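Note that this complex is displayed minus one protein chain, with the remaining chains in position.
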Amino acid sequence: MTALAPHPDRLLPADPGVRDLARRLHAQVADAPILSPHGHVDARMLADDEPFPDPAALLITPDHYVTRMLHAAGVPLDDLGLARNGHPSPATGRSIWRTLCEHWDVFLGTPVRLWFEAEFSEVFGLTEQPSAQNADRLYDQLAETLADPAFRPRALFERFRIEVLATTDDPADDLAAHARLAADPDFRGRVIPTFRADRYMHPDEDGWAARLERLAAAADTDTTTYPGLLEALRRRRVAFKEAGGTATDTGVLDAGCDPLDEAEASRIHRAALDGTVTAAEAVAYRRNMLYRLAELSAEDGLVMQLHPGVLRNHHRPTFDAYGPDTGHDLPAVGAFTAPLTPILRDFGTDPVFRLVLFTVDETTFSREIGPLAGFYPSVYAGAPWWFIDTPDAILRYRRAVTDSAGFTKTSGFIDDTRAFCSIPARHDMSRRVDASYLAGLVAEHRLDEEDAFTLARRLVDDIPRATFRLG
Amino acid sequence: MTALAPHPDRLLPADPGVRDLARRLHAQVADAPILSPHGHVDARMLADDEPFPDPAALLITPDHYVTRMLHAAGVPLDDLGLARNGHPSPATGRSIWRTLCEHWDVFLGTPVRLWFEAEFSEVFGLTEQPSAQNADRLYDQLAETLADPAFRPRALFERFRIEVLATTDDPADDLAAHARLAADPDFRGRVIPTFRADRYMHPDEDGWAARLERLAAAADTDTTTYPGLLEALRRRRVAFKEAGGTATDTGVLDAGCDPLDEAEASRIHRAALDGTVTAAEAVAYRRNMLYRLAELSAEDGLVMQLHPGVLRNHHRPTFDAYGPDTGHDLPAVGAFTAPLTPILRDFGTDPVFRLVLFTVDETTFSREIGPLAGFYPSVYAGAPWWFIDTPDAILRYRRAVTDSAGFTKTSGFIDDTRAFCSIPARHDMSRRVDASYLAGLVAEHRLDEEDAFTLARRLVDDIPRATFRLG
Partner (left out) sequence: MTALAPHPDRLLPADPGVRDLARRLHAQVADAPILSPHGHVDARMLADDEPFPDPAALLITPDHYVTRMLHAAGVPLDDLGLARNGHPSPATGRSIWRTLCEHWDVFLGTPVRLWFEAEFSEVFGLTEQPSAQNADRLYDQLAETLADPAFRPRALFERFRIEVLATTDDPADDLAAHARLAADPDFRGRVIPTFRADRYMHPDEDGWAARLERLAAAADTDTTTYPGLLEALRRRRVAFKEAGGTATDTGVLDAGCDPLDEAEASRIHRAALDGTVTAAEAVAYRRNMLYRLAELSAEDGLVMQLHPGVLRNHHRPTFDAYGPDTGHDLPAVGAFTAPLTPILRDFGTDPVFRLVLFTVDETTFSREIGPLAGFYPSVYAGAPWWFIDTPDAILRYRRAVTDSAGFTKTSGFIDDTRAFCSIPARHDMSRRVDASYLAGLVAEHRLDEEDAFTLARRLVDDIPRATFRLG
């Protein structure tokens, strides 16, 4: 067996002098509360506070960061617990866990391995690296641990020192779980919804009309017209704000946002309900909707998060068999400056409007996101996200964005995860990398040590609080 | 108060061994004369040699690197001295300075802060970091200093050890200030014009016809025809050469340069004067003009500097109120290899022609600029410029371009600045980073120490001299 013992200096610089400073910078924030303003944990998990199911269902099956790499190594998704064509996977929790253990080497050098090592060790108390030999024994240990009340969601929420956890929610969601949590005197955490209206922006998508109906019911207004849809979104945004929400989230193929006049948008809306919408009209409608979401943010102050450039469901056969979010949403070339012109022209200097830009294309950090955040008061450079939420990419981000935008126009870290138990490991990775970056600046006499300590604190506290209007 | 004392080892590597070598490499060139072959200082400033106005008018208001970041932090441009809709700003020099001091933290970690610290300390003798508390005191100290004759432009020019300063000038400019300087036996500096014909390339731009008229007067030839315009440009290039100019500068949206035949170019020229030019014709005309500028460079040997890919005046409301150069010219995706085919096909191996490529999109360093400079004898890889004239980006440039083009096909540093007092700090930053890069190569046994010393000298001396034909 090989010991599982994440090194206290992991992710800190190799140079002894720089490492020492990085260690002190990290120590200062290692136990700071977690602000998680962008993620995908389900509020019901915390509202219900049921014990977690088996280890694989908690740690492997729902985490496409993990299943993706196992699939790349030749493991069929069936073996990882994914339901195929609606038929439950024949894999058991134990067999899935064993598959992970047998392929433990494919994660060498990756952030997934570092997150897992931190989780396994610090959350679950494992002391051995997974392997084919010890797979069953570790599985038993994990299963036993999960039965302990100290490992229920709320207990972990407290233990993880999460101060704010933002979920991601459909506008038609009734936010009942958020309400239960807010009403529960025993739960003191802050779990807030994020308004994600993506599925109302694509009038050529299957199920659009049905979703409009569901939204109409939730908002108590007619959505068969375009103004009605806008009104429904506006009302639901009010409801999200009342439930504590401070932000929206939007993912689109591109950041185009040319507004349409109401007559044209209404015409396309009707055509879509009639089933006659063209692909070009659907694109125009989607881009207009992006503009309208910005317009609404300029009205109500919900922070607009935008992440264009993901090609969804790239492998059609996998999508057909296993559904979405199964590891083949893939990055595309990013662009912000030119396509966002309409939104920034009209709201870019509006003090109510705020826009956090995330990318899956690193080339935009120095070319677009940094310069935009370095001029527009409304624009913030979002932390590295999906595919680039990794130690090296976070460093590259700081090295690219700081030049144009400094620290105060960056968003602070977001974990963007479905994997609840990985949240502390992800935030800790970010804190370590930021500590390393700051220590490097000090070592090169580009920053005073005192300023580095101040910035390390601000990056996990007032900077994300201000960016996301967390109060 | 916090001391303002730029560290002698700033920007040098953290590793003690590498730092020691970098320090010695830097020491060798720290006091080398400054060759500034590309910048935006006004020759009249030196010809007139008047005392500088107040500190803010010297250091803040005209420098869009600075105003940009303050604006991003929420400071209205009015508060920074910019005239709005023709009305002078209500801000005073003192209030503007105070605004900078109050927002000093937004520059942490940025090159602007490092330039400022070097200027404040080494040029103006400040000993405290600016803060809300000491703003007025520092302002008084700066104002008093500026009243000292030793702080007039020419005295600083000498103190900065500037050997050559290239300005940027319109072809219609009479270059009178350059002539006054050349004729003045008391001024021994070399201030040379750079021919920038951008504003004659866009026949659909407001004022194009009026500019043609002004150019006609300057060149004493008719510019109402396309051949007349070319002839006027040719004549003015002669005048620029006679005034010491060795280079031209061109900024365009893209590097497309398909030549038109004379009949077609003439037709568009006439259509533009008639006010009937279409957008597509204007683009074709602009691209043809880029080709013609290259053709002229192949005739007269003026070094052609090209920097495509900047989206000018991105925020229309700011442009309407405050005019151009107010911080929202933004980088776009770069491309050189494909669009420059016509120019390189016809002049790429011509020994008279020379082309220095600058980019605002770093991805082109290893993909386009390095490979082009590594084949075409006429092509040089321009130093990192605007938005990427920063310590980290300069290192990335060396790490990307050297592989394909070595050192001898790079341009040497350009400061590209309007901020006269930042010139020494900018060149020093570049020298420090190059010293660090060279020291790193030696430390990894990729370069002999002796060669590193030779290259460090060449990078501030014969390499830029040769690139820009400074003699």
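In order of appearance the chains are A and B, and numbering begins at 1 in each one.
FYI, a residue touches a chain if its C-beta (ideal position, glycine included) is under 8 Å from a C-beta of that chain, and two chains touch if they have at least 3 such contacts.
As the structure is a prediction and not an experimental result, all values here were calculated from the model.
Asks: Please pick, from B:18, B:360, B:421 or B:435, the residue that touches the omitted chain in the full complex.
Replies: The single option touching the absent chain is B:18.
Asks: Check the options B:50, B:158 or B:451 and report the residue that touches the missing chain.
Replies: The missing chain is touched by B:451.
Asks: Using the touch definition from the top, which of A:362, A:403 or A:416 touches the missing chain?
Replies: A:362
Asks: Pick out which of A:28, A:95 or A:110 touches the chain that's been left out of the picture.
Replies: Answer from the full complex: A:110 touches the omitted chain.
Asks: By the contact criterion defined above, which parts of chain A meet the unshown chain? Give residue numbers in ascending order.
Replies: These residues of chain A touch the chain that is not shown: 2, 6-7, 9-16, 68-69, 71-74, 105-111, 114, 311, 314-318, 327-328, 330-333, 360-363, 387-388, 390-393.
Asks: So which bits of chain B touch the chain we can't see?
Replies: 15, 17-18, 335, 337-338, 341, 344-345, 348-349, 351, 363, 366-368, 370-377, 379, 399-400, 402-409, 440-441, 443-448, 450-451, 455
As a convention for this text, only the chains that are shown with their structure count from here on.
Asks: Expressed in ° and rounded to a multiple of 5, what is the rotation angle of the C-alpha superposition of chain A on chain B?
Replies: Angle of rotation between the two copies: 120 degrees.
Asks: I'd like to verify one number: the distance from the centre of chain A to the centre of chain B, where each centre is the average of its C-alpha atoms, in whole angstrom.
Replies: Each chain reduced to its C-alpha mean, chain A and chain B end up 40 Å apart.
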